[in-house]
Every structure is written in C-alpha cells, then in structure tokens.
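All protein chains but one are shown in place.
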Amino acid sequence: MTPDDAGSALALADAVRRGERSARSVAEAALGAIAAREPELHAFLHVAADGARADADAVDEKVRAGEDPGPLAGVPVALKDNLCTRGIPTTCASRILEGWRPPYDATVVTRLRDAGAVVVGKTNLDEFAMGSSTENSCMGPTRHPMDPSRVPGGSSGGSAAAVGAGLVPLGLGSDTGGSVRQPAALCGVVGMKPTYGMVSRYGLVAFASSLDQIGPFARSVGDAALLFEVIAGHDPKDSTSLDLPVPAAVRSLEVGVEGLRVGVCEELVADTAPDVSRRVREAAEDLARAGALVEEVSVPEMRLGLSAYYLIAPAEASSNLARYDGVRYGLRVDALDVAQMNTATRTAGFGPEVKRRIMLGTYALSAGYYDAYYGKAQRVRTLLIRAFDLAYERFDVLIGATAPTTAFAIGERVADPLTMYLSDVCTIPSNLSGHPAMSVPFGAGDDGLPVGVQVLAPALCEERLFQVAAALERSAAARARPGHGEGRR
Amino acid sequence: MSEPPSLGRDDVAHVAGLARLSLSEEELDMFTGQLARVIDHARDVSSLDVHDVPPTAHPLPVRNVLRTDDPCPGLDRDEVLAAAPDVEDGRFKVPRIVGEAP
Partner (left out) sequence: MSAAGAGADGTSGSAVSAAGAGADRADRAEWETVVGLEVHCELETQTKLFCGCKNAFGDEPNTNVCPVCLGLPGSLPVLNAFAVELAMRIGEALHCEVRPSSFHRKNYFYPDMPKDYQISQYDEPINVGGWLELPDGSRVGIERAHLEEDTGKTTHQGETGRIHAADYALVDYNRAGVPLVEIVSRPDIRSSAQARLYVTELRAVLVATGASDGRMEEGSLRVDANVSVRRVGAVAFGTRCEVKNLNSLRSLGRAIDHEVARQVALVEATGTVVQETRHWDENAGRTVPLRSKEEAFDYRYFPEPDLVPLAPGSDWRARAARAVGLLPSARRERLAGLLGGAPTPQQVDQVHVVVAQGLDDLVVAAVAQGAPAGVALVRAANELAADLGAALVLDPGIFGRVAVMEAQGELTATQAKAVLAELLAAGGGDPAAIAAEKGFEALSEGSLAAVVQGVVEAHPEEWSRYSAGEDKLAGFFTGQVMRATGGKADGKAVAAELQRLRR
C-alpha cells in the first residue's frame, strides 16, 4: 500500500478537506467495516459509533464553513483502551476498571480531535498493556486479521489488528517493551515508538512510566508520519515531555538513504527464526543497493535488556497499579475493613499476568532486594545506553528484526510467561534507552504471515527513522511486485 | 559479588501481602514457579558487578520541569463521586479502617 491509496489517511483527509468525501461517509464506512469483521477479530472493546458520527459531522460542518478541519480531517482512528477518553469507557481490558468513564481526555486524544480525526472506538489489549499477544485481556483475545487461529501480537493487538484488517487507516497504541512495534510486525503494518518524551503520556494509563510511549499504527510509513506529527510535541501536563520542535517526519520520507551508515545489529538477528532473519538481510541488501553504507555490528549489552526490563517495568507497574484499591473508581469487592476490601478488590479485579508482574515488581523493590534487582537493572540501563551511544558513533541507524517469529498460535505461549516475555527481546532495548524505533512490514515468513524489519535511531532522530523506513517500504513494495519472485505468498 | 537468592514460596506470599493480593495455595505454587524462572533468568543482570555504573532513572537528562503557582479549575464533584463505588456526604465511603497510616 502506498500513501496514494484511496484508503490511506492522507488521501482520505485530502478528499474530506476538498469536500470530495464527507467525513460522515468515511466514518460510516469504517463503522460498517468494523461491524462486519468484529465478530471474528474482536479488535474493539468499545465502538463509539455515536461519538464518531458526531465528530465526523463536526468536521463536515467545518468544511462547509470554509474552516480548516485539520490534517487528519475525517480520518477514523482506533485508540488502544488505555488512553483516557472523556465519557467513553476506558478499561485497560481489566475487570478492575470495567465501566470506568474518565472525566478527561488524554493529550493525544485532544490533539487528534483538534486535527480533525474521528475516534471510532477503543481497542483490545493485554490487561494494562502487560503481554505480547493480547490474550491477557479480560474480554478475550483479539485474533490475527490474516489467520484467526493466531495472535495479533501485543499488547496493542487490537489497534494493530484493526489497522491490519483495514477497518481504520490509523490507530494508536502504547509501547513499553515493544507493544506497538511487535504487533505491527505480526499484523503487517507500520508501528512506531517515538523518543521517550516526544509524545505526551498525559492520559495514558501508566504501566511503566519511565518506558511508556504512545506510538502510531498505520498501513504506510507516510500515514504513520502524518499521525506522528499530530500527536508529538511538548505538553506542560507531562513533566517528562520534551520541549522541542516536532520532527519533520513527513518531509523526511523522500530523502533516501544514500550515504547513510546502517548497522545490522547482530543481537537483533541472531536469535530470530530463519525466515525472519532472512528478511532482515534482504532489507539490509536493499538499503545497500539504495546507496546506504551497510555493516554488521554487535551491541552485546542488548542481551541484558530482557532481564533489566523484567525488573524495571514490573517494579514501576507495582506502584502504578496500587491505586486500583476500590476506593475512588472502578471495581469494589466489599469486605469488613478497608485493607481486606483492597485485597478482595485487587484479587478479583486483576488477571494472572498483572498479578505476576505486580508481585515481581514488588519483590524487585522490597527491602533487601532493591540493590540486587531494581538498582542493578537501572545500572544495566546505563550500560545499555552507553553501548548504544558507542554504536551510534559509527552508525546513523541500526536495523534488525522486530519480533523473533511471525504471529504465533493462540494459546501457544500462555503457559510459560518467560517464553512469552522473549517475544519482546528485540524491541525492549529501545524502551530502556528511550530511543525511537519503528517496525516496517517487509515480506512474509515461511507461513505466509508478515515479517517486520525494525529500524532504530538515536534519541530525537525521528526524521532519520522515517527516512530509512520509507526506503524500506519502497523496497518491500518492489519485492512484492509480480515478477520479483520474493513477494508474499 | 554475592549471588542474589532465588525466589521461594514465602517470598511470593510476602509480596502478595504487600501488594494486597490474596493467593490460593494452588496459585501460590504456580506463581512461585513462574516468578522463580524469571528471577533466575535475571541472574545475568543481578549477578553483574556494576557498582561503579550510575543508575538511569530517566532515559533523557531533563531537569527542573516546573509549573507556576496558578490555580486552574478541577473536576466537578458530582462527576467525581459518580465514579466511586460508595459515597456519603460528598465524600468517598470506605469500610472501617484498622490501624493508622504509617
């Protein structure tokens, strides 16, 4: 798919702004597509049909009045259900938040609305974004848009599936350890994690605060760039938001990669399935053909990422999720005293994966263990950042796989948490370093399911990221053309 | 550098209590096994000697993010209380509290 496709966000917004299509008709088409596919996919936890129609009508009204409805005029967007939406249920796929309607909008939601986007609904996720398959949802799993027996990845599996199935052109997810990039790779769409602090976290229900970033899903790099530019930028409500100009993502798409130094990161290739690593090598070849200087590089500290992540993220989560205590909102299970009520509520309200991580994090922070676990993981984080800095002295970007395998079968990894955690091994390092990274669809695996190639860039170098991602998208399209012989089966 | 101990059943029971979760005996066994595997895997990190490396708490070196002391409107009380499981007299109602705040 290219940005010129009629279904692209760019084309839709253009058509709506020019008055060639009404935002209402675009919204109805999306709602219709959702209604048709939803019984099988289960990508959505809540479809905001009335709200979407109202949003669309407001855009059409602006067009009629000659006002600028914004760069995403009338474009339907699906939001991961851990983004707060005023008056619209926000559950994080957890029983503990069932029925909660936030009294405020997340900053990204406000920005989307200001840009003319139409929020069509809230998508499924692993409970509180903890998981890699969307199976940890209290509302049941989302299914892969190309094979309903497989997972769409996670934790933002609902948004990835909705975009992958063509129900909406754009989606938002959150990426704490790969939760945008990994499902994007598995569903064959573009998914990006911005530099930590580039997109406001205000209104994103926190999982691990020092790792969480909101990122776009799109069917093309160009649409991802468009959405990224809308949601990025300083927000005074988020102390960790960067007060810097928004990178010119869209303008970077046509720059090309000539002379760019690309490191193929051994650690992001070595432990991946052969059909996945083959695609990464093809991507590297294509970049070299396009004029990039491609070399292999090893960043051994990346191998420590998984362990550091599974100490830091649960530790922060154990604290972030303490507030679900049955006092102010959400579920309450009554008991004789307040402590017992807290316990009864949390025991009934959280699923097993959330409990696992809360206990793991509590352990990593507890007296006597802090230094050995949480403290040490924070120091390893420093080591990893230093290793990245060193690599970026020699390379402008790094590439590798996004996920070790293509989409796996539902139920395959639920019994063993550690195996599930390994699904994030390629994406975690960028969260620990705070650097931006993006997954671009690049052909298919032996099973015919999509493979994603990951591009990693230094902090604040989103423009470079989009530059390389766009080049990869062009070469993937070239490989898919009839006669190339290497396309998707 | 001393090896951190592996995680046992008592540890899981202890942290479950701290986190206000109650576990059945069966769950306690299951979680102990699962969490011990993760903690054992984390030995590559927990057994490293990194005492001379400073910790990273924030991915980017930003400082002094402040707001001015200007009031801005909060939430409507009725809307706030409507989300609560139980209320009385404009306040959140909870079962009796045993023990004081530490």
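Order as written gives the chain letters A and B; numbering starts at 1 within each chain.
Everything below uses one rule, namely that contacts are C-beta pairs under 8 Å (C-beta built on N, C-alpha and C of every residue); 3 or more make two chains touch, one makes a residue touch a chain.
Values in this document were obtained by computation on a predicted structure and should not be read as measured data.
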Using the contact definition given at the top, list the shown chains touched by the missing chain.
A, B
The one residue from A:Ser25, A:Ser319 or A:Thr347 touching the chain left out of view is A:Ser319
Which of A:Ala56, A:Val199 or A:Leu365 sits in contact with the chain that's absent?
A:Leu365
Residues belonging to chain B that touch the chain removed from view:
17-18, 20, 57-58, 62-72, 74-75, 77, 80-81, 88-102
Spell out, residue by residue, where the missing chain touches chain A.
82-84, 90, 92, 97, 100, 102-104, 106, 201-206, 208-210, 236-240, 315-316, 318-319, 322-323, 325, 327-329, 338-339, 342, 362, 365-367, 370, 374
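We take it that only the chains that are shown with their structure count from here on.
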Between the Cα centroids of chain A and chain B the separation in whole angstrom comes to 24
For chain A, which residues count as touching chain B in their complex?
100-101, 103-104, 195-197, 210-211, 236, 239-240, 242, 303-304, 306-308, 310-311, 318, 322, 325-332, 334-344, 346-347, 350, 355-356, 358-360, 362-363, 366, 369, 372-373, 375-383, 385, 416-418, 421, 432-434, 459
Sites on chain B touched by chain A in the complex:
4, 7, 11-12, 14-16, 18-23, 31, 34-35, 37-39, 41-46, 48, 50-51, 53-60, 62, 65, 67, 75-76, 79-80, 83-86, 92, 94-99
